[in-house]
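Missing here: one protein chain of the complex. Every other protein chain is in place.
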Amino acid sequence: MAEGLLEIKNLKTSFRIKDNYYAAVDDVSITVNKNEVLAIVGESGCGKSALAFSIMGLHNRAKIEGNILYKGHDIANISPAKLNKLRGNDMAMIFQDPLTALNPLMEIGDQIGEIVSLHNKNLSKSERKAKVIKLLNKVGIPHPERTYKQFPHELSGGMRQRVVIAIAIANEPELLIADEPTTALDATIQSQILDLLNELKEDMNAGIILITHDLGVVAETADRVAVMYAGQIVEIADVHTLFGDPQHPYTRSLLNSVPNAAKDQTKLHVIQGIVPSLQKLPREGCRFGPRIPWIDSSAHEDNPVLHEISPGHFVRCTCYSQFSFPEESKEDQSHGVS
Amino acid sequence: MWKFTVRRILIMIPQIFLLSILIFLMAQAMPGDALSGLIDPNLDPKEIAKMREKLGLNDEWYAQYIDWIKGAIQGDLGESFRFKMPVSELIEQRLINTFWLSVVTLIITYLIAIPLGITSGRFNDTWADRIITGYTYIGFATPVFIFALVMLWIFGFHYGWFPTTGSVKPGLEPGTFDYIVSKIYHMLLPAISLALITTVNTVQYLRSEIIDTKQRDFIITARAKGAPESRVYNRHILRNSLLPIAAFFGFEITGLIGGTIFVEQIFGYPGMGQLFYESILLRDYSVVTSVVLLFGIASILGALISDVILSLVDPRIRIK
Partner (left out) sequence: MGFLEVEDLKVHFPIKGGIFGRTVDYVKAVDGVSLSIEKGKTYGLVGESGSGKTTTGRAIMGLNNITAGKITFDGYDITDLKQAELDVRKQIQMIFQDPYSSLNPKKRVLDIIAEPLRNYEKLSKIEEKKRVQELLELVGLSPESIVKYPHEFSGGQRQRIGVARAIALKPKVIIADEPVSALDVSVQAQVLNFMRDIQEELDLTYLFIGHDLGVIRHMCDHIGIMYKGRYVEQGTTEEIFNSPQHIYTKRLVAAIPDIDPSQRKKQIQFRQEVQTEYEQSYNEYFDSDGLAFKLKPVSKTHLVALPEVE
């Protein structure tokens, strides 16, 4: 395997609840290469955001174990000063809700200017402004000079998200983490923002981690996809394989539960049961097992690991080989249980 | 912005008008009238009735009100029967005294509140926070007048560090340096006593604002930019937390009015509060109504100041 831009090895991020630590990210290993979009998909509580925050060192009181190698250097537990040199410069993050992600009392120009000058200490005021205006142009803001002086509440949701992106790309980071960048936006704005991200990827030759729950967004932007469930990666593959030949029961269930115009569905597939809370997460055996009870328990591994079933296509646990959806009659019962 | 301020000031006019009517009617409802304190008990009741008629005291209430308010606008607030002098003259010096006492109290309030609030909010759930929070609970539970008495006894009588009465050392020429120093010296103990109690509101408020702001998403954005913790605090958390505190400023003024009544009385400080208290005891109605009117106007002004400050510092209100 070529040396990636970012290599995460056996990352475990645990939060303290009362007197115990519970791992929200449990033994995750992924690689992100330059000029590549790696999508991390999963439902709320699967640990995808916790993973992103771990990479950026944004967790306040979490225990982080394992390695996060950025260009070969471990950044999992480095000093705040070293981390601050990387953050905003080498790696940056785009947040979900552009309204809350911006300081309501600061002019847009200052908010973008802040990240510029934090990493270019000897920039003059006019140079800084010129750079900010250039960034606003780059993210497609129609009147950069005017927006420079405006406050977040004066902009529409789509414009605000462009500002958030401008902040993230200000110092041309090599690693960009986008945490649900379009979830808070309208559909037409969403497609514009995704197009912008695609353009930027090619422009900057950056590696992008796209965190989302929206499979449509994944299908349109990702090169590779990692599906997360209950803190673990259950399947990784390139985007065509993942959508064309999904293997893990969770991936397949998820794909079947989205309304799809191409299929004639009167009923959507429903995954039985609920995502267990952090404290109740099964720590042994196949974590998805309890939600596919019709699959014989012998199909699961005792200690499920990722199996490479074809080059670059990894699936956790052996249960995938015996998985099939229950018949219609079983589905009828399933939505009543939860 | 100016539109907002003008509108806000225009709203004040009916507020003050209503307040004055209310105060006037309350004064009317009280036993006796402007004459009862002035008259000689030996006078013929017929004579008194004539005087009443002449003074307009038998007119309809609104006619009397118009008379009163006309005078008030021109600065004629009637006569104090106790001091036998115009209320306006009586109030003038005391108003200045109370004004400066309030200013000093406010300064001390913020000098205490801001560092304590910041420490408590930034390092919440540490021992420093627990001590500060403990202090605020004691402050909430302690009545101003008892605390002021204790302060007076300890620092005024026991140690003798501060004067125990008056607003200035007698015999000093107004305007001289010594006079000003003496004024401040006299204000200090009442101001500190009052500030130590009233500041706990602001400490608690600032603490919770900071704890709240700390968890906001844009703070994460700031950290993700690579900003060091000190900058995150100074540029983002503090600025955003101080805003509601600034808006609270006007209401502090309202709160102070209540405080000065007790504190001035206890420290024998000749201000509006003391005057108010004594005038009530002596049924000096024209003074009481005037003081209540001024207190009311001060409260309304306080609210105005709050709104104007808020519109100045918060762009979300400023731009509209």
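Note that the chains take the letters A and B in the order they are written out, and that residue 1 is the start of every chain.
As a convention for this text, contacts are C-beta pairs under 8 Å (C-beta built on N, C-alpha and C of every residue); 3 or more make two chains touch, one makes a residue touch a chain.
Predicted, not measured: the structure shown is a model, and the values here were computed from it.
A.B. asks: Among A:9, A:129, A:213 or A:307, which one touches the chain that has been omitted from the display?
C.D. replies: A:213
A.B. asks: Looking at the full complex, which residue from A:239, A:286, A:306 or A:319 touches the chain that isn't shown here?
C.D. replies: Answering carefully, the residue with contact to the hidden chain is A:239.
A.B. asks: Which residue numbers on subunit A touch the omitted chain?
C.D. replies: 43-44, 157, 186-191, 195, 213-217, 219-220, 222, 239-240, 243-244, 253-255, 257-262, 265-271, 274-275, 335-338
We take it that only the chains that are shown with their structure count from here on.
A.B. asks: Centroid from C-alpha atoms only, then distance subunit A to subunit B, rounded to Å. What do you get?
C.D. replies: 54
A.B. asks: Would you pull the subunit A residues touching subunit B in the complex into a rising list?
C.D. replies: Within the complex, subunit A touches subunit B at residues 56, 58, 80-81, 83-89, 92-93, 95, 97, 100-106, 114-115, 118-119, 151, 153-154, 164, 167.
A.B. asks: Which residues of subunit B touch subunit A in their complex?
C.D. replies: 216-218, 220-229, 231, 235-236, 239-240, 243, 313-316, 319
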